[in-house]
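I'd like to ask some things about the structure below.
One chain of protein is taken out of this complex; the other chains stay put.
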Amino acid sequence: MFGEKALELIKELERSAEGIPPFNDDGIRQVLEEMRILCQANFDDIENPTTDPPNYSSVRVRHMAISRNKRCILAYLYNRLQKIRQMRWEFGSILPPEIKSLLSEPEVQWFTSYSKALATYMRSIGDNYGLNLATDVTPPKSLYIEVRCLVDYGKLDLEDGEVIFLKKNSQYLLPRAECEGLVRQGVLQHVTS
Amino acid sequence: MDDSVADVSEHLDSSDNEEFTPGKVLQDIENAWLNEKFAPEILPHQSELVDCMLEQISHMEENMKKLKKGDIRLAIHKMEIDRIRFVIKSYLRTRLEKIEQYTIHILSEDDKKSPEESYLTPGERKFAKEYLANIETLFRTVALQHMPANFQAFEVDKLTVKPNLNSHVFLRVNKPVQGIIVPGTTNDEIDLTAGAQRLIQYQPIASLVKEGAVQLI
Amino acid sequence: MDPNEVEFLGEKQLVTIIPSFTFNQIHLISGSIGPFRAGLPTQVPIWLAVNLKQQQKCRIVGQEWMDAKLLIDVKDEEKTSKFFTKMPSDHYMDETLMLLGVAPEDIPQAEEIRTIVKDLWDIRMSKLRTSVDAFMKSDSAFAKLDHLTPMEINCIRPSLPHALDQRDRIQTCGSRPRDSQDTQRS
């Protein structure tokens, strides 16, 4: 039955609910190949019809199958882009290498152009006052928050000029606005009393 | 230097309309934030309010630099500014998410409007166009160009994702309105009295939201 | 919308505090506060009262409605009424948790108030679940939700609106005009 390989691509995405599976290059190639074969068969039917008047019903059926394959491929790409877009907001503009290795080259390119377009937009907000929309994600409760450091992160420069060296398992009282990003990245952990 | 921070709000009062106080602008931004969060479609942009408030914030931050480190006003103003910034960012993020979800639909609706009536700010429109172009580029390079000739089209009408304007929303009535036709099995007509709260489909009250007659909650 | 975003809106409500410091008026963007005289009551938004209390810069005076007797009457009325009654404050639950959370010692009968408010909340929650179910089965196109507070509405969002949208999707599925090539489904 045609459309099976295309469906496999979609099922692959559905199985990996939160993460992203490695880009299925040969899966895409096989579906494109099926489309080519179906299209060729239609071309043959139209060029030298076996019956008179020519019976185009099979041509129409194959046409449905080709559209289905196209829909599955584009849906596969589109749904991956949704996840990649989410990565920009949750990982930041630099992807961890293990994640990046799961993406195809055009997807990595898409991520970079998306990051750039986002940065340009953010700079233009409020007559070029500029606003980083990736921060202040949760409603602010207080100016300072108690955090515990989960990794040896190293130097952190604060706005008021102070410099802090974040060492694993030690706790700090830091300005919320300046460390919220590190909490969301999993470097710091918010200690709520 | 004691009252330098005070004149900031007078600065805004002197602008065109008397009751256009910073507090009113902030309340309007919060209402716009809630409306945007709960409306299925993207609403007209509020960039005058946002720009005005960001300018107000930068004024306040300038004045705060003159205050000594231990001054109690520093912490209080900073907390308020953090709150305002959170609302503005959440508001703009929500709009951005809608633009990314309904790009083709929003851009085609926007083309039908004159620049002044556009629902998007110039920055948002530029971003939307780039976002769509990036998707099309990826579709082309990875798939479309390798497909049979008559299947290589980026079929805009098929690929358009539209918001569901019939989705249900919660609202509170600001200004009373009579005779709203509610589609559905009984097609009944309802009156909205001030202060009333309803759970209803968005479509029949879409214009009321945009006029401010009702507030989505 | 998350509960802490509803609480964020609840933090704009004013509350009376007794500052332990003296300072003249402060012009916030959302409006002026103070002047502050040590020992004399003044009104500030809850977000500021909580922060000042945490820095031991003030005592918090409970809201007028935070009174055990008053709340018991409200609870009884709610229990007997078929519909939702008007609450003493649009953010009664979040205000109680915030103020009692940061200054239980400042507010008389704090624990008693906390329990009554929790009972009131539970009564309304179960009333809400039954009316939600009745509404789903009733096929009516809209629901009256007067006196429901933002936090309560937040509990049934997005479940109820989403469920109604799916009900509508099912209701309109059969009657779609038949066209030969349904592009959306191909």
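All chains are identified by letter, namely A, B and C, in their written order; residue positions are counted from 1 within each chain.
Simple rule for what comes next: contacts are C-beta pairs under 8 Å (C-beta built on N, C-alpha and C of every residue); 3 or more make two chains touch, one makes a residue touch a chain.
One rule holds for everything that comes next: contacts and distances are computed from a predicted model.
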Can you match the unshown chain of the complex to its UniProt protein name from these: "Exosome complex component RRP46", "DNA replication complex GINS protein PSF3", "Mediator of RNA polymerase II transcription subunit 20" or "Ribosomal RNA-processing protein 43"? "DNA replication complex GINS protein PSF3"
Indicate each shown chain that the hidden chain touches within the full complex. A, B, C
By the contact definition given up top, give the residues of chain B that touch the hidden chain. 37, 40, 93-94, 97-98, 101, 158-164, 167
Mind listing the chain C residues that contact the chain we can't see here? 1-5, 7-8, 97-98, 101, 129, 132-133, 136-137, 154-155, 157-159, 161-163, 165-167, 169-171, 173-176, 178-182, 184-186
Interface with the unshown chain - residue positions in chain A: 1, 3, 7, 10-11, 13-14, 18-19, 41, 45, 50-51, 55, 57-58, 60-62, 64-65, 68, 71-72, 74-75, 78-79, 86-87, 89-91, 96, 98-99, 137-142, 145, 176, 180, 183-186, 189-190, 192
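Keep this in mind: only the chains that are shown with their structure count from here on.
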A-C or B-C: which has the larger count of contacting C-beta pairs? B-C
Report the most central chain, judged by the distance from each chain's C-alpha mean to the global C-alpha mean. B
Can you check how far apart chain B and chain C are, centre to centre, with Cα atoms defining each centre and the answer in Å? 23
Could you grab the centroid distance between chain A and chain C? Build each centroid from C-alpha atoms only and quote it in angstrom. 36
Could you say which residues in chain C touch two or more other chains, in rising order? 5, 8, 47, 51
Per-residue overlap in chain A, given as positions that touch at least 2 other chains: 67, 139, 142-143
Which stretch or stretches of chain A touch chain C in the complex? 64, 67-68, 71, 138-139, 141-143
What does chain A use to touch chain B in their complex? 28, 32, 35-36, 39, 66-67, 70, 73-74, 77-78, 81, 85, 104, 106-107, 109-110, 113-114, 117-118, 120-121, 124-127, 129, 131-133, 135-136, 139-140, 142-143, 176-177
List of chain B residues in touch with chain C within their complex: 2, 5-6, 8-9, 21-23, 26, 30, 37-38, 53, 56-57, 60, 72-73, 75-77, 79-81, 83-84, 86, 90, 157-158, 164, 166-170, 182-186, 188, 190, 195-201, 217
